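Here it is, the structure, as structure tokens.
Only a single protein chain was left out; the remaining protein chains are all shown in position.
Chains here go by letter, A, B and C, matching the order in which they are written, and residues are numbered from 1 within each.
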Amino acid sequence: MTPLPRILVWNEYRHETQHPEVAAVYPDGIHQALARPLAAAGFPVRTATLDQPEHGLSEAALAGTDVLIWWGHMAHDEVQDEIAARVQQRVLAGMGLVVLHSGHFSKPFKRLMGTSCDLKWREADERERIWVLAPGHPIAAGLGEYFELPREEMYGEFFDIPAPDELVFMSWFQGGEVFRSGCCYTRGAGRIFYFRPGHETYPTYYDANVQRVIANAARWAAPAGPARLSFGHRPIPIEPIGAGQEV
Amino acid sequence: MTPLPRILVWNEYRHETQHPEVAAVYPDGIHQALARPLAAAGFPVRTATLDQPEHGLSEAALAGTDVLIWWGHMAHDEVQDEIAARVQQRVLAGMGLVVLHSGHFSKPFKRLMGTSCDLKWREADERERIWVLAPGHPIAAGLGEYFELPREEMYGEFFDIPAPDELVFMSWFQGGEVFRSGCCYTRGAGRIFYFRPGHETYPTYYDANVQRVIANAARWAAPAGPARLSFGHRPIPIEPIGAGQEV
Amino acid sequence: MTPLPRILVWNEYRHETQHPEVAAVYPDGIHQALARPLAAAGFPVRTATLDQPEHGLSEAALAGTDVLIWWGHMAHDEVQDEIAARVQQRVLAGMGLVVLHSGHFSKPFKRLMGTSCDLKWREADERERIWVLAPGHPIAAGLGEYFELPREEMYGEFFDIPAPDELVFMSWFQGGEVFRSGCCYTRGAGRIFYFRPGHETYPTYYDANVQRVIANAARWAAPAGPARLSFGHRPIPIEPIGAGQEV
Partner (left out) sequence: MTPLPRILVWNEYRHETQHPEVAAVYPDGIHQALARPLAAAGFPVRTATLDQPEHGLSEAALAGTDVLIWWGHMAHDEVQDEIAARVQQRVLAGMGLVVLHSGHFSKPFKRLMGTSCDLKWREADERERIWVLAPGHPIAAGLGEYFELPREEMYGEFFDIPAPDELVFMSWFQGGEVFRSGCCYTRGAGRIFYFRPGHETYPTYYDANVQRVIANAARWAAPAGPARLSFGHRPIPIEPIGAGQEV
């Protein structure tokens, strides 16, 4: 276990190169906007994007990663199944995974959840108020009772995910919806955190509270230590209670 | 196990006798408004109120109860500790408990939760929209994706309860708050459901969706069968694996 | 919702036709041994097997099924991916699923769990003692504090599943292992129960307690009602609080 986990920020990196209104918000990509505050906080951070060889997610790259942060949206289908499976296997073996916003529909997240991960949405520049439901949780450390984003895309329930192991945040939207926006899971030896905010046309990832949550989540999702998992045939039973033993 | 559980509706019954504006809404008491639709649905239903001997919660009364429904607000402190403890013990032994609205601060609920059960509130005639977070849950059977109450008291997070075993409903309030408004717990062999709506100045318990939820909750909370619980000294260990046994 | 759910018992049906020692225990197949007590209890029951067209799991067959019971072991890989996905989708839409024993490695279960579902095992004719951890749960109704199977295959932890939403049973094995042997999940609108016992060389499915658990699980997993799920674009926000409204 490293003092601070080694983070790999993965970004699809398509909106920023194709849509000027997104490039105006994130000129060097969402991955860089995510990586900078983490690096400033002392995390060892690298980035990877969809169009790199193996999407930048080679076995070697993942072997050097404690926590993978994932942002994707318009090109989920272009992620190779084999690489999505590789990410899933790494999580089960202990790697942390922080899935952001539209990553709810990414292949690794859907594989790990087992559900459709579908939801309702609306783009209407609504105010989002994110309430803390778990005030003692490390991912909520340093926040107030809630924080707000002045304009965001709405995501609404029913969100087709397994009931979270821990539900840290609940979003209120101006137009009448609620959403489970901070969800903790353990799968195998790995920890997964889904965090809702971050539509590509808003400067959400420059928000101090959002940055704090992501840093907290990276610490929380870091492997606790080398996982000891073994499976398969187990030949040796325990020896019986000794005949002379008083019970 | 009876086909339909025997219900005892408990009501503090003070607002209705002291506050004309409440009597105007519930002229024969909240307990009668709760009992009528349950009786119409075929449940065997009785009622009890605070000012009856032993608050109507004698050992005999509880022995004949499968599910206790609880509404209280202004006189929580007048419930005798011994009787609150009796209700707690009955729940642990298997009796269902449905706690409504301001019953969050009742002695039995607080004893069973172990937390302060405190929350935020505001009386501002706000619209409440109650979202279903668990569409396959029996307590949500027959509802749509959400239902609304046009005017209710606001309850807001942080609600100081243990994380529910199952979170069925989440309320959205017009003024900016969210609230875990349908919470399932198991304690001992008993099942507990907390359901938020029902401020005494609004006709909430005449609402068809609210009535449906309460009936669903009564079915869900009914004892599954005689609970087999034993505690204490257990002298007899299993015999050892035989020496000649091939393993 | 039917009074009793319509059950489809699915069995791989290979061991019984290929291995005489299994045929000696289940001469007409595990599916028939599972179906008979359910039919005797009044459930509408049908069966299906791997070698039928579409494995007996056509769209029509699943449309008429409230709860699917699954036993498979040696031929998991022969289940077509498309049909495994179909089962998964039906569960998310509300169909119950009861997965037995070696079904932990079946395609539908692995897809729904998102984990490897791997475990430890040993065939050593060990005694299994199945403890009830949730005495108020409907799946434990009618059981004592534990029940025993005199000889079973051992399954041991770590069992690579998501932490169950409700953990009903825990197995003790003579040789030194424990196992989460009764696990409840909700995925989408559907309920899933994994139940450990049932190695093909033992007469486990003739055991009265095992039969009781499976019948209880079928009732528990039955859809609570037509699920109301909608996803996608949601255009209409709530109207704003009126300007003249006092709050």
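Just so we're on the same page, contacts are C-beta pairs under 8 Å (C-beta built on N, C-alpha and C of every residue); 3 or more make two chains touch, one makes a residue touch a chain.
The structure presented is a predicted model; accordingly, all values stated were derived computationally and were not measured.
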Practice problem: Touching the absent chain in the whole complex: find that residue among A:23, A:61, A:75 or A:134. | Solution: A:134
Self-check item: Option from A:68, A:117, A:149 or A:189 whose C-beta touches the chain left out
Solution: A:189
Exercise. May I ask you to list the residues on chain B that touch the chain which is not drawn?
Key: 88, 92, 111-116, 118-122, 124, 126, 154, 156, 158, 160, 162-163, 165, 174-177, 185-188, 229-238
Practice problem: Touching the hidden chain in the full complex, which residues of chain C are there? Just list them. | Solution: 129, 131-135, 145, 157-158, 163, 166-167, 170-173, 176-178, 180, 237, 240-243, 247
Quiz item: Hey, which chain A residues sit against the chain that's not shown?
Solution: 1, 94, 124-127, 129, 132, 134-138, 140-145, 165-166, 174-175, 186, 188-191, 223-225, 227-230, 238, 241, 245-247
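What we mean here is this: only the chains that are shown with their structure count from here on.
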Quiz item: What is the chain whose Cα centre is as far as it gets from that of chain A?
Solution: B
Quiz prompt | Inter-chain centre distance, chain A versus chain B - centres from mean C-alpha coordinates, in Å | solution = 35
Exercise. Please report how many Å separate the Cα centroid of chain A from that of chain C, as a whole number.
Key: 30
Practice problem: Report the inter-chain centroid distance for chain B and chain C in whole angstrom, where each centroid is the mean of the CA atoms. | Solution: 30
Quiz prompt | In chain C, residues with contacts to at least two other chains | solution = 122, 124, 126, 165, 174-175, 186, 188, 229-230, 238
